[in-house]
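Left out: one protein chain. Kept in place: all the others.
Coming up: chain A.
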Amino acid sequence: MTRVSIKVDGVDYEDDVEPRTLLVHHLRESLGKVGTVVGCDTSNCGACTVLMSDADGHQQGVKSCAVLAVQAADREITTIEGLSGPDNTLHPVQRAFHEAHGLQCGFCTPGMIMAAVDLLRENSDPSEQEIREGLEGNLCRCTGYQNIVRAVRAASEEIRHGRAEAEPAPPSQLAGEDQTPDSGLPRQSVPDETIPQPVP
């Protein structure tokens, strides 16, 4: 066991971890960060993508199944759960995935959104082809990628030109009021912009 401290979505955690524990398993099983998911065991699918700071403090996309928890010691991680702003406004990429129907089952979505955020960080105005190549490490079985590409394009517009041009999501769909009560499953810092699952 090694003691590691990792900041995840703005919160400091200090835990004893086995040297072999993968970051994604540490996030999911020890920290309850189950928004980040596992889709493969060969680092091919990208479902587990999160942002991790490097030695200089710059955040970069990593596949959290390809990083050991101990390698993340003293780093800062942002997962899909920490992507929204402090007032729980959606990140432009999240909003664009919703607007452009860039998800169906949604299982690839946490990783796909984080990979798209990472892509836009490096290239704020990618062409369609650059988006397709930039997301090559993330598999989606549902969408045929078309609306994902569209979403990333739209997000890049919004990030560069500000939100004014982007349609805000209908408030009723994303507002916290008027929803069914929480399911009681483990969840951390649920922002208002969430529709909890009615079951279980």
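Keep this in mind: contacts are C-beta pairs under 8 Å (C-beta built on N, C-alpha and C of every residue); 3 or more make two chains touch, one makes a residue touch a chain; residues count from 1.
Just so we're on the same page, contacts and distances are computed from a predicted model.
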| item | value |
| --- | --- |
| Chain not present in the shown complex, as UniProt names it (candidates "Acyl carrier protein", "Carbon-monoxide dehydrogenase large subunit", "Sarcosine oxidase subunit alpha" or "MocE family 2Fe-2S type ferredoxin") | "Carbon-monoxide dehydrogenase large subunit" |
| Per the touch definition above, residue among A:8, A:113 or A:154 touching the missing chain | A:113 |
| Missing-chain contacts mapped onto chain A | 18, 20-21, 25, 29, 33-42, 44-45, 47, 79-81, 83-84, 90, 94, 97-99, 101, 103-110, 113, 128, 131-133, 135-149, 169-170, 172-174, 178, 180, 183, 185-187, 190-191, 193-200 |
